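All protein chains but one are shown at their positions in the complex.
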Amino acid sequence: MRSAIELLLWWGLLLLLNTVFISSVTPLEVAVGGGVALLGALGAGAVRRASGAAPGGPARLAHALWAFPWTLLADTGRLALLVLSPARRREAGFRTVRLRPGTGAAWAAALLSSTPGAYVVATEDGVLTVHATSSRVSLLEGALTGGAR
Amino acid sequence: MNAWLLAAAFLAAGGLGPCLLVGLRGAPHARLAGLNLAAAAASAVLLLLAQGFSRTSYTDLALDLAVLAPAGTLVFTRFLAGDER
Partner (left out) sequence: MTGRHAVAVALLCAGTATLLLAALALAVLPGPYLRLHALSAAGTLGAPLVALALAVDTGPGRAAVKLLVIGLLLAAGGTVTTMAVGRTTVRGERRSTAGADR
């Protein structure tokens, strides 16, 4: 049952993508897209099962998504400061980020790495090893760790 | 000459130029960073050219690059990590 739902979701997503990208939406195009999307959905489901990947728990997701845009802008500003003044570069370095229990390491690492302030190089047991531009805890990092370091 | 073409010109010179500098010198893993940034900048340049020349078909080039460039980078990372496995 779950695999059928997953197949349907993949099929829907691929068909939607196909409809967005083609130049004219005619019944023939949609039919062809639907058929190829089915093949793609079968393949996508198989790849997901083979990879064994899982996003992880949803704890702190809302907080993290709220903090994300501000952290993105602030970190880009900080990157500009780093380029302009060499003195601030000394603060950068590797450190660890301990996620709150229930927070999925995969999506948390992806969200953290998408900001210029930090990128994740290793993850183990809910502890991310990141290289950060400053020792100060950003909004997003605070959201993911729940305040604790 | 409109705003899109002007931006594309700036990005092609100021965005891809430093990437070339980084990509032509240093250790392999250092050059990979230049390659990665060049992909993002090139996709943006292609999108701008599509709008600047009013040819929507160029957008498909940007789409292809957006999908294939990460795959290429991952192939390179796998290749560079290959000795350890």
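So that you can tell them apart, the chains are marked A and B in the order they are listed, and the count of residues begins at 1 in each.
Everything below uses one rule, namely that contacts are C-beta pairs under 8 Å (C-beta built on N, C-alpha and C of every residue); 3 or more make two chains touch, one makes a residue touch a chain.
All figures in this text were calculated on a predicted structure; none of them were measured in a lab.
Contact residues of subunit A toward the unshown chain are 17, 19-21, 25, 72-73, 75-76, 79-80, 82-83, 89, 92, 94, 109-110, 113-122, 131, 133.
For subunit B, the residues touching the chain absent from view are 3-4, 7, 10-11, 14-19, 21-22, 27-30, 32-34, 36-37, 39-41, 43-44, 47-48, 50-51, 56, 59, 62-63, 66-67, 69-70, 73-74, 76-77, 80-81, 84.
Simple rule for what comes next: only the chains that are shown with their structure count from here on.
Each chain gets one centre point, the mean of its Cα atoms, and the points for subunit A and subunit B are 21 Å apart.
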